[in-house]
Structures are given as C-alpha cells and as structure tokens.
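Here we show just some of the chains, and they stay where they sit in the whole.
Read from first to last, the chains carry the letters A and B; within each, the first residue is number 1.
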Amino acid sequence: MLKLTFLVGLMIFAISSMYFYFTGKNKNGLNSAFLVSFVTLISYVLMWQGKIVTVTEAGQPIFWTRWLFYTFSCTLLMVEIAHLKGIQGGDLVQLLYLTAIVMFTGFLAARDLTVTRWVHFVISSVAYVLLVIKVLSAKTAASQWVNSYVFFGWTVFPIVFFLAPTGLGLIGVAVANLLYLVLDIYTKIVFSIQLARTSASTFPA
Amino acid sequence: MLKLTFLVGLMIFAISSMYFYFTGKNKNGLNSAFLVSFVTLISYVLMWQGKIVTVTEAGQPIFWTRWLFYTFSCTLLMVEIAHLKGIQGGDLVQLLYLTAIVMFTGFLAARDLTVTRWVHFVISSVAYVLLVIKVLSAKTAASQWVNSYVFFGWTVFPIVFFLAPTGLGLIGVAVANLLYLVLDIYTKIVFSIQLARTSASTFPA
C-alpha cells in the first residue's frame, strides 16, 4: 500500500515534470512548475525505495526526507505566489526564509520520536503563521483565488502531520502518505496549471 | 549545567525573536534581526535536546549542529554588515560564500575527533582571515563601531573553539558552551539592537 502510494506519486510527478517542461517554457526563463515537479519526483524515488526512515516504537516508518525536499520545492512555489501577490525585494527574501524554516523544522519534528518533536512542531507552526500573515497582508486583484486555493492546500499538511505517527498517531502511515500525495498533487500540479491559466488571462499577448 | 545553558539560550532567543519581530519591521521588508534570532532559537532547541552530538574520548559531548546553523544566521548577519559597509554585488556574494565556508568547515572540524580536524580548522581560519580583510578594507563612516564591535565578537568564537574539547581541550564543554551563549547574545542580539539604533540615527525620517 505504502510502496504503491510512492510508486504512483513517482509516476505522476515524472509525467507532470515532462508536461511542465514542454508547456511551461514561456515566462522569464525560470520554469518553476517543472522544477517543483522534478524535485518532488526525486523525493518520491527516495521514499519509494524506503531506506531513509525513522521507525516509531509502534513500528511505523516515518519518511522525513519529504520535508527536506519541500524546503526546495516550496521556496520555488513561494517565488511564484509572491510574484502573483506583488511581493518582492526584502519582503520576498523574508518569505523564502520563513518557508525554508517551516519545512526544515518540519524535518526536525518528523525525524524526532521524543516529546521534543512538539517544540519543533510549535516553532514550525509559528513560522507558518507568520508566513501566512505576510502573504495575506499583500492584497492584490489576484489574491482571491491564491488565498483560498493555496492556503487550503498548504494548511492541511500540518494537520496530517499532527494526526499521523509524526504527531498523535491517530491515523496510520499508509493513510498519512496517501493524504500527502493528494496534497502534493493539489499544491504542486493543480496549482501550477491554475497559475499558468491565470498568467495567460492576466497578461494576454 | 550544560542543559541549563542551552535552556537559558533557548528562552533568550525565543524572547529576542519576538522582540525583533515586532520592533524590526521597518527597513526593506527583510527583518534579519528576527530571522537570526529565530534560526538561533532552533539551534538551541536541538542542543538542549542533546541528541545530535559527537562524544570525545574524554567523554565530552561536542554540539557540532551549532556550526551548521551559523551558516545560515551568520550569512544573514553578514548581509547587514555588508549593507552598513557599502559592500554589494559580486563583493557581497564573495563575502557570503566566505562566511558560509568558515562555518561549514567549522562544522567539519567540530564533528571530527581525529588530528585531521586541525586541517579543517586551518582552512576555516584562512577563510575567516580573508573575510575580515574584505570587510575591513571597505572603509565607510559607519565602519568605526562595526569593526571593533563585530570582530571582537566574531573572533572570540574560534578562540573558544581552539581552547574547548574541539581543539586543545583546555576548557571543558560546559564553560565553552556558556562562552558561546554569551557570544551569541553579543553578536546576534546586542549587535542587532545597536544596528537598529545606528540605522535610526543615520537615516532620520
């Protein structure tokens, strides 16, 4: 089940990498949609292999490498979100640092089986709330769909983390990683397609 | 004692993170003072937990994660120092690379219990001297206090490293980490407050 989830994820992000490589060429030369899918593909290969995990007392494997890859893919996504929201310069750097901190402390919390993981979880959550405040406070015409769309997707990640063996353990590893896959598809593929459409309609030739 | 030092550090940097988050908002949107304190907070949480260490033959734990976090916090500090000194463009990138190399080779030297750690220490020191030369050679009106202030604080780090179990072992782990805490407060909190005051007086409304 777990192995299958990762294999499906691996194939989906291999296909989306190819799709975005050929369709996402316009813009200023930085094809974020492709790079995000490509980085996520590498992450799924590692999880599919299943060698780099921490095993909980209950015998559940935790795939903490996921959060290190998010450090790279989500900062790229944030560059696109910031662009859409008109955030740039020092504000953008601040936002990218916060995104990296959220994901890196997520990695620290996921790797950690002791009660200290909750300290990492709290710090990660604080950084996430500061990030959301910063993005929401930038009001542009485009903000409507981005706010509802992105933050629904992004906010479910810590909720899954909280319920999974990384947190309370109310749901199992298989369900958690299936949910993460759905979220990955939503925040990295569906978002990129929606973004391409918006850009096309906002900036017509 | 060691645990207490890290707990105090953890609390101080939690407070300074909050303080700088609310007071450091002006500027160009990049709140370096806050991010530096926040990254240092995460570093202290990890050291307070005390799981990721190398133990010397004498049974002394070496908290080498500290130096990896400095890679991020000190490049941020260097951005501020460079700004004050009017260093930008390629010179700034060079300076950030040197800072990262100093801290990363510091990490390699700290993790290493063999005699090879002195090779890492020498490389780190060379990079540090090149960094100091580059900063000192940029002469501006503001350079007076930055030179004396910052480099006193920064240069004590390798001295503590040299005397601690990471080097000759003339001082113990508890004393070394207490000294590092004082230096962290000096270079990351006191410096940021002084920087905010200078900026306020240099660029009046």
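We adopt the following convention: a contact is a pair of C-beta atoms (placed from the backbone, for glycine too) under 8 Å apart; a residue touches a chain by one contact, two chains touch by 3 or more.
Note that the structure is a prediction, hence the values are computed from the model and not measured.
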Subunit count for the whole complex, all chains sharing one sequence, 2 displayed: 3
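Note that only the chains that are shown with their structure count from here on.
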Inter-copy rotation, subunit A to subunit B, in degrees (Cα atoms; steps of 5): 120
Length of the line joining the C-alpha centres of subunit A and subunit B, rounded to whole Å: 30
In the complex, subunit B residues that touch subunit A: 21, 27-31, 35, 38-39, 41-42, 45-46, 49, 51, 76
Residues of subunit A defined as touching subunit B within the complex: 89-94, 97, 101, 104-105, 108, 112, 114, 116, 119-120, 123, 127, 130
